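One protein chain is absent from this view; the other protein chains keep their places.
And now, chain A:
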Amino acid sequence: MSQWLTQVIDDAKRVDDFLAPMRQQALSKLQTQGWPHARSEEWRLTPLTSIKERTVEASSVAVNYIVPQIKGLNPIDLVFVDGVLVTNLNDIRLPTGLSVHALSDAPSAAQTKITALFGHVKPTRHVFGLVNDAICQQGIYIEVDENCSIDTPLRIVNLATKDCDAHTRALVNLGKNSQLKVIEHGSGSAASFTTAFAEYAIGQEARLEHYRFAFFTGAAKQVGGSHFSLQDKANLNSTLVAYGSELSRLDVDIIHAGEHANAKMNAIYLLAEGEFFDLHSTIEHAMPNGTTEENARGIIGDRARAVFSGRIHIHRDAQKTLAELNNRNLLLSRRAMINTKPELEIYADDVKCAHGATVAEIEEQALYYLLSRGIKRSKALVMLNFGFIQELVNDIDNENIRTWLSPMLSERFASMEVK
């Protein structure tokens, strides 16, 4: 067992609220499962030692923090600093059809819906999912009424400003034929540990435009996830952008729970020297006629390491599924590393699926050609190697997000050294 987990379990036992039955369940699973074995398939590539031996640092309200801005976006911001919700929900003017409640302050009608959603989108919880289930008291519940289309984007911000354990949760319910844009924005470099999980129930014919920015760097450790369930004809368009830190891991799960649902997910990771990032994605096609298109692309700097595990599971009844999964990587040095594992598991006989993974290095001849025409090395590298990342950036629907991300990512890439 890990000293950190033992302490977390002790602390979680004292939590008492309307989620008690679920918390109890999570606790007993944590006690039976314990700390993941070093060779467990799920965790063997993720460096967990720093968490295992960590001492729990309780979160407290931070005084000084800066919320990163995305120019022109003007979202409704829900801000967690070091795991504490600092936004006063009473101060927010919400558009008609959208409601937001803090978990700690949810009216009883909302409590019922939260209970139905909590931990249900992805029933198989890994250790940190269970920890979050058991202990997280800071969270929000978001609901869009049927037939409502919310134009203003909602942004859930997680900031890590000091050494503490931060556990936050977002539960999002999209009513039938509704539309919503959600940005999960994590940022910070302080030595800390964040678990931020979000669950989305996307109703019939509803559309979710989703972004997750995992910009935790340096000593800011995080394990989190975004889980989606799609009802009939629901539509998900998700873009994930990640940097790396000492430990950064995200699990994205998309469950086709209804027929004719469409999911598109693009992931970009840009790892500077020595950083680590781990993306585990699972797509469950449980029902027929669904489509999934997943593209994960990354650039990995010197001594940095990325893990990509992408699994598409097509159940026996999920006939006429169209699923594509692709992972492309560029290594900037001999000491950069990617562990990539695209997996297809198909039990239906009438489906169209494809998957692939590539790993490339810098093209020396092409680089020389550009340099010999006076183009600066950093610029030449961006021109030669950033195209495949830029493609995914260009694919982003929201113009403000595109305009904000594009120069930020190319600058980060330009500052990464090729060795």
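Here, contacts are C-beta pairs under 8 Å (C-beta built on N, C-alpha and C of every residue); 3 or more make two chains touch, one makes a residue touch a chain; residues count from 1.
Going forward, contacts and distances are computed from a predicted model.
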Legend entry - Chain excluded from display, named as in UniProt, from "Sugar ABC transporter permease", "Fe-S cluster assembly ATP-binding protein", "Phosphoribosylformylglycinamidine synthase subunit PurQ" or "Rod shape-determining protein MreD": "Fe-S cluster assembly ATP-binding protein"
Legend entry - Touching residue (missing chain; options A:Pro123, A:Gly374 or A:Pro407): A:Gly374
Legend entry - Residue, one of A:Pro107, A:Gly387 or A:Pro407, that touches the chain absent here: A:Gly387
Inset, instruction - Sort through A:Thr32, A:Thr124, A:Gln365 or A:Asn394 and give me the one touching the missing partner chain. - result: A:Gln365
Legend entry - Where the missing chain touches chain A, by residue: 363-366, 368-377, 379-380, 383-384, 387-388
